[in-house]
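A single protein chain has been removed from this complex, and every other one stays in its place.
Moving on, here comes chain A:
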Amino acid sequence: MAKQVRQLDRVVIRFAGDSGDGMQLTGDRFTAESAQLGNDLSTLPNFPAEIRAPAGTLPGVSSFQLHFADYDILTPGDAPNVLVAMNPAALKANLPDVPRAAEIIVNTDEFTKRNLAKVGYDVNPLEDGTLDAYAVHEVPLTSLTVKALEAFDISKKDAERSKNMFALGLLSWMYNRSVEGTETFLRKKFADRPELVEANVTALKAGWNYGETTEDFAVRYEVKPAKLPAGTYRNITGNTALAYGLIAASVRAGLPLFLGAYPITPASDVLHELSKHKKFGVLTFQAEDEIAAVAAALGASYGGALGVTSTSGPGVALKGETIGLAVMQELPLVICDIQRAGPSTGMPTKTEQADLNMALYGRHGESPAAVIAASSPSDCFYAALEAVRIAVTYRVPVLLLSDGYLANGSEPWRLPKVAELPEITVDFATAHNHENPDGSTEFWPYLRDPETLARPWAIPGTPGLEHRIGGIEKADGTGNISYDPANHDTMVRLRQAKVDAIARDIPDLVADDPSGEARVLVLGWGSTYGPIGAAVRRIRDNGHPIAQAHLRHLNPLPANTEALLRSYDKVVVPEMNLGQLAQLLRAKFLIDVIGYDKVRGLPFTAGELESALEEIVKNV
């Protein structure tokens, strides 16, 4: 029977199952297949902090959402068009997000009395009309898989575990994507267990063939490749992009990269990734704690390496004193904060952008540091380069903010040419810089470059420049210990002026306002770029002008920030916190910005921002 093929411009699929069901892998593979096909895409993994919560329970549900389209998209999608539910828990946890008429594929084998009871279903939702409003495909995924693998000499457990590949095969058939890449992937992944390679590949193909032959699936869908700018692309997550950005910065600056890190969700993948790239001279130091991680990075910077530490909010809280030391010693240091929901342990695997205040102010004394934020997974690459550029040029600590959504989410990235990456120039001091009245010369470690206000970076091993630095206040110029009141005031202002001066060296904030008629500006920072952009497109499609601007630099802010904000009647700032940027803008510029705050551990949906922003646009 010839199956009907329907053209779609975009689809949102959510794979959901138990933590042990391999949903992240399934999602990753479907993503890779879609990327190979040339769709634009965006992903949102969502998993529990527990490694293996009790099987079949609601806390154990892990999901992976993928949005793919034939045009450029900005978010992983608000609501799934297709939900794959591997068990009752996955159905129960995800059903509230699924709009009516959407397709739901359920693994009926798991809808046993016991599994239903575990999640509080008194009656089987497949039988009581709960799913009447949806297009439900009931597929006994587990038993079909086990049956397909009968011929293999593997345990029943191993056979059952291949059910995610069966599901992937079925979905690949439904959306017309090749499974060749996954086959290659499986051959590599299970290279030392050939029987599992064949079993998984067989399950994958069985899933595909099931779609092809069974009458339950009458329609296949096609999402054509997106028309994206020409170039070579790869799919990339924020953490990988950030690690690559740090490597690129190290190569561009000619400085060996030293990463001090202590494992923490969701930042650990930065450590894992960097530890693979020793050929670049990247030295990864898994420290005994967060404090040692940043302290070792600072020690490396002192010696002339590119000192970086990667962590999440709780780690930054511990590193505060050492970041203060770097402010005082005026040494380059990059602190990557992959934000997660807080305070305290909070929700380690859930996203948030509530560390802005800590990045800006989380140290004692007047302790200015530069703060920048990445806006998308691939943008983490460029944000890392910029963080390093600022750190080594101005000899300041730079806090680089990413978050769980960017860290684990992915998108296609048009790869840059190495020669096109920004130059990062490093000048180590090599000579005396001060002449005494008697004509003799000396090295003054705190004599500043008049342009950048940076002090010389004189590394140990440089003859004639021996000097001491520390956390005690320095005399302006000589760097000797000083308790002089006027000198302290001078130095506090100099350190602030140095960070403020970075504003001369960063691009102006630009508003995207195609009609030129917008009276409302929506201003974001960090990972809200995608949802805000998607909402703004919809509002414009609805016929309402609205302008969008996005901050990469949060300290200092671009020089034209105030002027740009003042040129609109209203400024709206959506944030995944209780209004931290909004408060800063109000305090700094006395502009009555409107906050839109949600702190749910999940990114904004384009839909909710569309409603909230359109309401404001209509009422100006």
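Methods note: contacts are C-beta pairs under 8 Å (C-beta built on N, C-alpha and C of every residue); 3 or more make two chains touch, one makes a residue touch a chain; residues count from 1.
The rule is short, and it goes like this: contacts and distances are computed from a predicted model.
The listed options are "Cytochrome c1", "2-oxoglutarate ferredoxin oxidoreductase subunit beta", "Fe-S cluster assembly protein SufD" or "ABC transporter permease", and the UniProt record of the chain not shown names that protein "2-oxoglutarate ferredoxin oxidoreductase subunit beta". For the options A:Leu131, A:Ile154, A:Val197 or A:Leu283, the residue in contact with the chain missing from this view is A:Leu283.
Of the candidate positions A:Val106, A:Ala206 or A:Leu325, contact with the unshown chain belongs to A:Leu325. Looking at A:Ile104, A:Leu242, A:Ala305 or A:Ile532, the residue that reaches the missing chain in the full complex is A:Ala305. From the set A:Lys147, A:Arg193, A:Arg234 or A:Lys618, the residue in touch with the chain omitted from the display is A:Arg234, counting the whole complex. Although one chain is hidden here, its contacts on chain A can still be listed: residues 32, 35-36, 38, 181, 225, 228-235, 244, 247-248, 251, 256, 258, 260, 277-283, 285, 287-289, 291-293, 295-305, 307, 321-322, 324-325, 329, 414-419, 460-472, 480-481.
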